[in-house]
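Before any comments, here is the structure.
With one protein chain held back, the other chains of the complex are shown just where they sit.
By letter and in written order, the chains are A and B; residue numbering begins at 1 in each of them.
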Amino acid sequence: MASLSEIAKLLGGALSGEDLFITGISTPDEQLPGTICVLANEKATDKLSGAAAAYIAPSGFKEYNEKPLIRVADTRLSFAKLLEFFFPEKVKPAYISHKASISDSAVLGDNVTVDDFAVIGDGTVIGAGSHIYSGAVIGGNVKIGERCHIYPNVTVYDNVKIGGGARLHAGVVIGGDGFGYVPGAVHTKIPHCGDVVIGDDVEIGANSAVDRATVNSTIIGSGTKIDNLVQIGHNVHIGKGCFIVAQCAIGGSAVIGDYVIIGGQVGIRDHVRVGSYSNIAAQSGLGDDIPERSDYGGSPAVPLKEWGKQIAGLKRLSDLRKRLTALEKTK
Amino acid sequence: MASLSEIAKLLGGALSGEDLFITGISTPDEQLPGTICVLANEKATDKLSGAAAAYIAPSGFKEYNEKPLIRVADTRLSFAKLLEFFFPEKVKPAYISHKASISDSAVLGDNVTVDDFAVIGDGTVIGAGSHIYSGAVIGGNVKIGERCHIYPNVTVYDNVKIGGGARLHAGVVIGGDGFGYVPGAVHTKIPHCGDVVIGDDVEIGANSAVDRATVNSTIIGSGTKIDNLVQIGHNVHIGKGCFIVAQCAIGGSAVIGDYVIIGGQVGIRDHVRVGSYSNIAAQSGLGDDIPERSDYGGSPAVPLKEWGKQIAGLKRLSDLRKRLTALEKTK
Partner (left out) sequence: MASLSEIAKLLGGALSGEDLFITGISTPDEQLPGTICVLANEKATDKLSGAAAAYIAPSGFKEYNEKPLIRVADTRLSFAKLLEFFFPEKVKPAYISHKASISDSAVLGDNVTVDDFAVIGDGTVIGAGSHIYSGAVIGGNVKIGERCHIYPNVTVYDNVKIGGGARLHAGVVIGGDGFGYVPGAVHTKIPHCGDVVIGDDVEIGANSAVDRATVNSTIIGSGTKIDNLVQIGHNVHIGKGCFIVAQCAIGGSAVIGDYVIIGGQVGIRDHVRVGSYSNIAAQSGLGDDIPERSDYGGSPAVPLKEWGKQIAGLKRLSDLRKRLTALEKTK
């Protein structure tokens, strides 16, 4: 429960209309009475007829006087701030469950929480304020930074390093062996003796997997966000601030720059290099290196404009054939 | 072991031929002596030469007198009934393992089974007859209906609601945070303060993930069946009776109607609306809304007929080029 003037102040926005009290947040498609609804952009005027008591909209939003409206510079950031305001994170006092299994040689920082049936291996170091949830299994000689959330049933193999502020969602696996064999009548396994190094503030979605390197490291840069069910191969290097959407697969030894955005279900071949600030459309298959600031789409992937032409061309193929047949008949 | 007349009665079918005793069921491709084999349709006449002692076939099946045959209205339903008959589910007496960790404030219905190292959080309610398997971690304030199977190593985050008769296979994750950030030099996480609401008789395959909503709910309707390794984004609404095949990814806030069938490895963009009774072919990429009873295929997806034409056109592209070149030469 908060007044609209209080919310406007929180968001650095400008309130027009009555200073109501509102009870919560709702989304444009599911507006509830008494709540404030965040309109993402200036085109969302059709959502103004919903049940919400007030709206938040971008500063350039159209003239509107029916209900109270707060104009803000960044609607998405405002949405995030509002969520934090209405749903403050419950901080439970730290505790170590006596049902967890923690090696005598593990080192836990201040205010670390370890839930039931979590396992922490020999020589592993857990940073202050981190939370290891139930059923998470952390191997030996692992380093986990401060304020991390290692959710239930996560597995971290030996020797992995994870920075501060990381969130590994349930079922994530870090440091399993990569897919490497010497093929033959009997395939010989290539041992994976390297590790995985994850930077600060990395979030990895449920049931994703990051393989360990053969030698040296598989690297995920700080601030990179990875969605659910993503596969990161051995010796992959991912830069800072990337977004990798659900069910992508990045082949072994691929090198992804900084601030790259990879859509859902994309496949990237092993050893491919993707320049920083590039965008790869969902379901693409990337088999070759691409430079910085490239936009690619399709399978096999081509520059986005080219891909648009291919799609348009495909749609007009039967038209093309008809025209050709007509031409043939005129001869 | 059962007589064919007994089986014909169970299935409401008509037996022709000798009333043998048979020892089990086999599939058309792996027929074993002494068993009965279910032929799915009228075309499967080439399977009659197998080792099975008797066959089940649809009522319109061809004249056949070599071995006993039971004609039934629905062969698939008969297959299901036979499996239940020959392999009755073993019901073990309910028990609560003293090696599980169950909050004092959790409420367990009658005949609930909780296996070793399962965790049940504060204020969580488990309906009568449900079974929480080893290593499953159920958060706080969760509601699970009656007769559910929550298989090993499943994770259910806080505040999730699951109806009666649900089966969550091993490794399923319900209620992890969605993939939502305000992009910037440092990406700001959008808190996920909503929940997940799953209807009755929903089955979710191994290692699938369903994200929680930002606000309000991610919803899966009653009777919907989801295969393995499927990704359901935050705030998605799925209707009743849908089939979602393995490795699909449904983007945030997408709305899927009732009785939609989504083939394997399909990707659906966030915010897309799929009308009820629609079918989407495997590996499609759906980026736009489609109305009720639509059949779509391809990436990007187009109406199925259109897709068929695109594929046919692609196959004849080099032919098209040759014809064009020939025409150019005649000038």
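Keep in mind that, in the parts below, a residue touches a chain if its C-beta (ideal position, glycine included) is under 8 Å from a C-beta of that chain, and two chains touch if they have at least 3 such contacts.
Since we're looking at a predicted model, the values are computed, not measured.
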Absent-chain contact - pick from A:13, A:163 or A:267: A:267
Given B:115, B:177, B:195 or B:211, the one touching the chain that is not displayed: B:115
Chain A residues that touch the omitted chain in the full complex: 101, 117, 119, 135, 137, 153, 155, 157, 171, 173, 176-177, 179, 181-183, 185-191, 193, 207-209, 211, 214-216, 229, 231, 233, 235, 247, 249, 251, 253, 265, 267, 269, 285, 299-300, 302, 306, 309-310, 313-314, 316-317, 320, 323-324, 327, 330
Missing-chain contacts mapped onto chain B: 24-27, 29-30, 74, 76-77, 79-80, 83-84, 86-87, 89, 97, 99, 115-117, 133-135, 151-153, 167, 169-171, 201, 203, 205-207, 223, 225, 227-229, 241, 243, 245-247, 264-265, 282-283, 299, 311, 314-315, 317-318, 320-321, 324, 327-328, 331
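By definition in this document, only the chains that are shown with their structure count from here on.
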Separation of chain A from chain B, taking each centre as the mean of its C-alpha atoms, in whole Å: 26
